[in-house]
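Note that this is a trimmed complex: some chains were dropped, and none of the rest were shifted.
Order of writing sets the labels: A and B. Residues in every chain begin at 1.
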Amino acid sequence: MFYHDGGKLQYPVRVEKPSPIFAKALQQAIGGIQGEVRVCLQYLFQAWGARGPAKYRDMLLETGTEEMAHIEMLATAVALNLEDAPLEQEEAAKDPVVMAAMGGMNIQHAIGTCMAAMPVDSEGVPFNCSHVYASGNVAADMLANATAESTGRMLAVQLWKMTDDPGMKDMLSYMIARDTMHQNQWLAAWEELGGPENHPIPNSFPQENENSDYAYAFQSFGIGDDFETPRGEWTQGKSFDGKGSNSVVRMRPLGDKPQLGAASPKSAAQKGQMEK
Amino acid sequence: MFYHDGGKLQYPVRVEKPSPIFAKALQQAIGGIQGEVRVCLQYLFQAWGARGPAKYRDMLLETGTEEMAHIEMLATAVALNLEDAPLEQEEAAKDPVVMAAMGGMNIQHAIGTCMAAMPVDSEGVPFNCSHVYASGNVAADMLANATAESTGRMLAVQLWKMTDDPGMKDMLSYMIARDTMHQNQWLAAWEELGGPENHPIPNSFPQENENSDYAYAFQSFGIGDDFETPRGEWTQGKSFDGKGSNSVVRMRPLGDKPQLGAASPKSAAQKGQMEK
């Protein structure tokens, strides 16, 4: 169960120079694929479905709850950035910079929400919950979360660069710091769970059931006399998981052309397709 | 530029006991969020946008090309599993197991595609390209790819368990092996690029610009006398990135309640909202 404290913010949110274009950009941090709605729901759904040791469930619940407060901060920042948004076209056309702001804002902020945030990205695309990655495998989930926080921090960094509003820069420097923590947190958990030995995920599937001839071979599909297979830690030495040795294979097909049956008379194909 | 060899398969695909329900389940490996359309496009878009050292671009191109062949194999497997799919309802109702197959299949396989695969998931939801994660940051992308291959291998493992068709089991044991390789490959590249020192991503943003008081603190939002903050490698000792020391903070809000202005007369709010 959850509680609130009447809407107090995790960290102060101030806007000195409202900007509807920045409001639009901030939406990416709310409803973008790197945004806070995503990580909030992702950590919570992972928590609610977590099986096995309870501490990972609890940790997910903790940080999922934090991310709710981040959505709250960002929604507040969007609303504050919209306070003086232009609405009348004729008026805007008098000043090209205002006109550009009108052209560049999410017009729904003016005509659809009375100057408030929405769970959409910077281009107005609503967040789609298929991005809530919750696989039920705790090691895979830690990697998914570290990925989300990496792109989340990239986004916050770019927003920090985009604005010169001191209040926004301050809020973002806080959020960037939280992303630093969370990247570390999920990877620390991944390491605690076994690090490279977590792999291949899922580690509960006996590797003798996979076709071991192909489990540690980098397959190269390049053609042309001047193409060279790219080399790195993945083409030589021990594999990352410590369970195999890397090799390189120049690919040739192992299978033939597929032999589908002629189209069935039960189907809606053309007559000519019903024989081969 | 790309080439094909007339549709020869990377690995043989055989189906002895066609099953329309298994065809439906296989769709998840084509058009699901863990599926091959996703990784194919993800690796290729990462390649096409890759800036910096060329070898990562080349590697992405290699494996993106491989994943095309995996879609091909799976699309073939779906078509072969549909060869005798039931269509007439009256006929199906004579045998409850056939009826269950009819109820459990993706009916579009019969009424929409003449028994062929589609780029949709196991529930019939079309793949949405927002899942093509290509951040332009090579370290973040390696993590995203390792995540995709982890959940991809989980999926292939579950499909392997679901079927007893020897052809399908053989094909899947090959695909599981490839997922093993690819998990290792992306994490080896992540390691080669610096491993923990990649973090916090992006490493090109000077950390002095983030609010350093909060960059290595696990924040706990739990309340209640019996709640204990979950402890682990993320609450003590060195941080995963080696750049800070973990601590734990019991959270209290740093900000006040937000003060939005009254609704603007320019907006479509109710009259009563236009004063505070």
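Definition applied: a contact is a pair of C-beta atoms (placed from the backbone, for glycine too) under 8 Å apart; a residue touches a chain by one contact, two chains touch by 3 or more.
Keep in mind the model is a prediction, meaning the values are calculated, not measured.
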Entire complex copy count, 2 subunits given: 6
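To be clear about the criterion, only the chains that are shown with their structure count from here on.
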Chain centre separation in whole Å, for chain B relative to chain A (CA means): 10
In the complex, chain B residues that touch chain A: 3, 5-13, 33-34, 54-56, 58-59, 61-63, 65-66, 73, 76, 79-80, 83, 87, 110-111, 114-115, 125, 128, 130-131, 133, 135, 137, 139-140, 143-144, 146-147, 150-151, 153-154, 157, 160, 170, 173-174, 176-181, 183-185, 187-189, 191-192, 196, 199-202, 205, 207, 209-223, 229-234, 239-241, 244, 246, 251, 253-258, 260-261, 263-264, 266-269, 273
